[in-house]
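Shown here: the complex without one of its protein chains, the others still in place.
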Amino acid sequence: MAVIVDSNTTVVVQGITGYQGTYHSKAMKDFGTKVVAGVTPGKAGQTVNDIPVFNSVAEAVAKTGANTSCIFVPAPFTRDSVMEAIDAGIKTIVAVTEHVPVHDAIHFVAVAQSRGVVLIGPNCPGLASPGLGKVGILPSKIFMKGDVGVVSRSGTLTYEIVNAMTEQGIGQSTCVGIGGDRVPGTNFVDVLAKFQDDPLTRKIVMVGEIGGTAEEEAAEFIKTNVTKPVVAYIAGRTAPPGKRMGHAGAIIARGRGTAESKITALEAAGVKVARIPTDVPELIR
Amino acid sequence: MAVIVDSNTTVVVQGITGYQGTYHSKAMKDFGTKVVAGVTPGKAGQTVNDIPVFNSVAEAVAKTGANTSCIFVPAPFTRDSVMEAIDAGIKTIVAVTEHVPVHDAIHFVAVAQSRGVVLIGPNCPGLASPGLGKVGILPSKIFMKGDVGVVSRSGTLTYEIVNAMTEQGIGQSTCVGIGGDRVPGTNFVDVLAKFQDDPLTRKIVMVGEIGGTAEEEAAEFIKTNVTKPVVAYIAGRTAPPGKRMGHAGAIIARGRGTAESKITALEAAGVKVARIPTDVPELIR
Amino acid sequence: MKLYEFKAKELMRKHGIPIPMGQVVSSPDEIKTLPGPVMVKAQVLIGGRGKAGGIKPAETVDEAKKAASAILGMNIKGYVTKQVLLEQRLEVDKELYLGMTIDRSRRGMLLMASASGGMDIESVPDDKLLMLSIDPLMGYQQFIGRRVASFLELPKEQATQVMGIVSKIYELAESEDAELVEINPLVITKDGKVVAGDAKITIDSDAMFRHKEYDELEEDLTPLEAKAKKLDIAFVQLDGNIGVIANGAGLTMATLDSINMFGGKAGVFLDLGGTDDPEKVREAMQLMSEANPKVILLNIFGGITKCDTVAKGVLEAIKDIKNKVPIVARIKGVNEELGREMLSNAGMIPASGLSEAAEKASKESLR
Partner (left out) sequence: MKLYEFKAKELMRKHGIPIPMGQVVSSPDEIKTLPGPVMVKAQVLIGGRGKAGGIKPAETVDEAKKAASAILGMNIKGYVTKQVLLEQRLEVDKELYLGMTIDRSRRGMLLMASASGGMDIESVPDDKLLMLSIDPLMGYQQFIGRRVASFLELPKEQATQVMGIVSKIYELAESEDAELVEINPLVITKDGKVVAGDAKITIDSDAMFRHKEYDELEEDLTPLEAKAKKLDIAFVQLDGNIGVIANGAGLTMATLDSINMFGGKAGVFLDLGGTDDPEKVREAMQLMSEANPKVILLNIFGGITKCDTVAKGVLEAIKDIKNKVPIVARIKGVNEELGREMLSNAGMIPASGLSEAAEKASKESLR
């Protein structure tokens, strides 16, 4: 057992015949993931990287027993693809697609929650458990098997930090990129809870950003629920304050959302906070 | 502990200032139910049967801790009332109102399910547990405390059967009238599962009707999940076949839905089926 | 509330579902021109009009007038044809089936599709019929349309049209409060167009408060049915001779079952719904007397009204009833004894239980 991905994970790739779908279905296979099916409407009968393609997720599930989906379809079709996966009984969905309309995301995130489906994304790199498999687009070569769970709102910054850890001999149990979208299917708290329960994870690295209050909520959760050591990095300490979204953003935030607020909250929860990403390996060692 | 209603049940009556709300909030209190609040927008500050009235369910919950709602508002406002109760954190809802548009019911039944809320109705008499309380409009005087769980799609027919049982000294643990609407919040199967788990229930009476396939599904459930003795009565054995809803009704039913189909299925599941309602007490004794 | 074909098709056009060009007339004189060869179709709210001669082809205005004359006024299974729809004849290549209805078990809308549309859709084997439940929280999504098109094995051009129609059926059902939307056949024409050949729509009568447009729409009802509808009483004509009045569908059916046990047969029943309102009981008694049964069986289970109050309503009602028939009355609830006494003093046959009432009524009916 590991976090989200385990040896029972069988993946269907929605949008497999596109450039990204084709590239990453192979990368996932090469990383050891069981990619059992692809879906592109109208392309049933083809194969991509020796993976059979079906017209619908329902068919793919019926024929291959896939339980996890990785979605690469363009943004205008992402809501439909997520709904199709949920309707077909898929229990874990990684939606890589970026630029998904926020009202679409609100809808499918709520439906996923109501059905008990784990949805990561949209606009996320997905997750990787070295030695078990990956679902998404994280570059395979940066990982090394180990006991640190990494959770991040960022894509390339995560790679940067994981890469630095691996270079210093610090391996990862699972790395989850939850994505930076306004309405994410999975939050820091969801993943932190899983890491806390995961016997393969001994320490946790959390990579946040300025904006929103997800890091503050994570800090509160860590305070009362996480006993494993946590190291965090919050990007944007020196970034200029963003342009405002009317008064509403300020009203919701009520002073939270800044790097300062996040770092203070995390430190109060016993989290060691790195000043720059390259400090992370040292602090987690 | 009993089924749905227990000693922790505290009821808010939505639409308490109307005729039905006023009458039945008193009847519920007299039956021993803790009716702690009423809601009628714009009437906060009044009392009805010594029960304080609030403008919203949220307020009623905040001030009185009500956990169960009984809804008497007119049909056009029932969707709103059910949603308001769900949003306010109410965990058990009895929607008495009849003539609720079916698309409204489809929506609020689905939302209730997604939130883990027990919704009985719409268009139902509610439920009563003699000695514990009742939520709904079942006539108080017909009940007697005992160990038979009664579940029924019908209103007055339930009263008829419960009354006949009581007259012959056979008491009830809980009687649930799930209502005869096209899209019910609670089905036979939901209640049968609760009766099977309820230590206060030793035997079960199920009252069905022709039409739909809820009784057939109940029979299947009983076969594999219910070990307590079940007696059933299916109303409409001699009723003429109803007018058809296009082909669609026939297509869905595929031969099921008749009294014959239901009785055969129930008998195959080991259920004793009464020919007329007055035979029920004899069979359950 | 069932809609006539032409009305259902108007709704479909409003929501973007293709229908044939057509014209509704209630007299042959209204026919001035034709859009080409037409079918003249009886507008009745019952199936099987084709076999009954209610659909005729016509090439010219004269033929159309002749066909309309033949069909208008035609009695089809008890329904009199008051209007005919003249509709451009379709060059049929294939007939599909598409339907959407409420599914109790799955508590939501159910979409049905088959490549074998037409008359015999009810007997299509399971594997030729696609049934898809639509998650109400998800609503219509394109994958649903794609699954329908894929099941029907349509070429791309027709697949696109059918997907559009599926989404519009859903939209129509939701926004018009339809509990049934059915297109049978859904025609693929020889030039590749997908068109609704027939249309059945039933509007949820509980949702009429937000569809005032149906207020003036008349239904095909007998005078007694119309009266019952106005009083919100379920009225069903049967072939026996006992008139049953009861409150609640379940109790009414149980009363029928009980009569049957004792050899009686119901000729008509009136279901008041779950109420024991004395005023409604009174009105039902009057309605029932107009239906001329041999015996009346009144079975009221009193919930919140007292039995003597109900009895009072019954007594007032029978004052106005001219043709005296035996009345077996059973009223259950508070002050039961008092109510029973009042009724037996007025010459009615009182009964205390359902079985007893059924037995007495059956005996009277067989006299």
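The chains carry the letters A, B and C, assigned in the order they are written, with residues numbered from 1 in each.
To be clear about the criterion, a residue touches a chain if its C-beta (ideal position, glycine included) is under 8 Å from a C-beta of that chain, and two chains touch if they have at least 3 such contacts.
Everything numeric in this text was worked out from a predicted model, so none of it was measured.
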Which displayed chains the unshown chain touches: A, B
Contact with the hidden chain (one of A:G89, A:P139, A:G171 or A:P229): A:P139
Of A:V109, A:V191 or A:I284, the residue in touch with the unshown chain: A:V109
Per the touch definition above, residue among B:T10, B:S56 or B:Q196 touching the missing chain: B:S56
Interface with the unshown chain - residue positions in chain B: 41-42, 55-58, 77, 79-81, 83-84, 86-87, 110-111, 114
For chain A, residues in touch with the removed chain: 23-24, 27, 75-76, 98-104, 106-107, 109-111, 113-114, 125, 137, 139, 141, 152-160, 163-164, 180, 182-184, 207, 209-210, 212-214, 217, 233, 235-240, 244-252, 254, 275-278
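Following the convention adopted for this analysis, only the chains that are shown with their structure count from here on.
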Identity of the most central chain, Cα criterion: B
Centre distance in Å when chain A and chain B are each reduced to the mean of their C-alpha atoms: 43
Distance between chain centroids, defined by C-alpha means - chain A, chain C (Å): 53
Centroid spacing, where centroids are CA-atom means, of chain B and chain C in whole angstrom: 27
Per-residue multi-chain contacts in chain A, two or more chains: 114
Sequence positions of chain C contacting 2 or more other chains: 135, 137
